[in-house]
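Only one protein chain is missing from this complex, and each of the others stays in its spot.
Right after this comes subunit A.
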């Protein structure tokens, strides 16, 4: 059956900032702004729109291109216009593939990632540590601390695993059912490859060899007061550990520093939250005081550290039914993340400058 050909808009390169990762060393690719503008302009129109988008951004990339030896055949710009055109054609004719979970690789690669990248690179200046701890292939369960009122930490981690690993990997996150009930958000989450936090889905993804991300603190973690920052909450009921045990995949503790400061939640309006059917309604220094401006996250400096994998394949799959073992492993992961957070915090002088 002929399937959609996925033609990456970005070649191997990515961002202007030099990174130790080998895959971006080869050639400077397309600036993220370029793609974002092109994609945003072109998505609702026909192919004709893309040329204006290209026209508008051409000067910004011109300097970068001038440094290269003159390319033969079609120029960079032409190739880029062609790539955007191909993308739009695929979208308009539905010639792309999604997996059973609704993960749309084409869209994630060409729209979602380019949208998140400026936030990742420029706004939060995320630094990743220990990328060698994430396996380059096979199932693995990434467990991280949750904070920041809105789940930007989760989104930034998806960029981290895609851009900063030696081999890009798509992080398939497990999210609360609240997400999938929200119009727009739920559909976008499915397309970006995320699914409902339940054992069936976690095990299905892990056995398929995917990198799965879980934030076991849930709403207790993301919605905690600013005063409680970097204090890990209870790690759910250990469901993530039993999923890892059943599938025998390693658990990778992931510690995120910086997300706590983006929206400092100083109070919670419970009645309004209940009215809206959300777990909390935060009051931050800027929200709702400044209206929509209050939604702009504070530009804290972020660190994402991937800890050493905790192997689970030495246990029997039936160990998942031993609650004591599950509790112990849960605690071990939690302790590991808490210690790493303290260490990272001790090394940080300023929340915004790093």
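The rule is short, and it goes like this: a residue touches a chain if its C-beta (ideal position, glycine included) is under 8 Å from a C-beta of that chain, and two chains touch if they have at least 3 such contacts; residues count from 1.
Definition applied: contacts and distances are computed from a predicted model.
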| item | value |
| --- | --- |
| Chain not displayed: protein name in its UniProt record ("Spermidine/putrescine import ATP-binding protein PotA", "NAD-dependent epimerase/dehydratase family protein", "NADH-quinone oxidoreductase subunit J" or "ABC-type metal ion transport system, ATPase component") | "NAD-dependent epimerase/dehydratase family protein" |
| Given A:98, A:129 or A:269, the one touching the chain that is not displayed | A:98 |
| Residue among A:129, A:150, A:204 or A:310 touching the omitted chain | A:204 |
| Among A:151, A:186, A:282 or A:297, residue touching the chain not depicted | A:186 |
| Subunit A residues touching the omitted chain (full complex) | 1, 46-48, 50-51, 54-55, 58-59, 62, 65, 70-71, 74-78, 80-82, 84-86, 88-89, 91-102, 104, 177, 180-187, 190-191, 195-196, 198, 200-201, 204 |
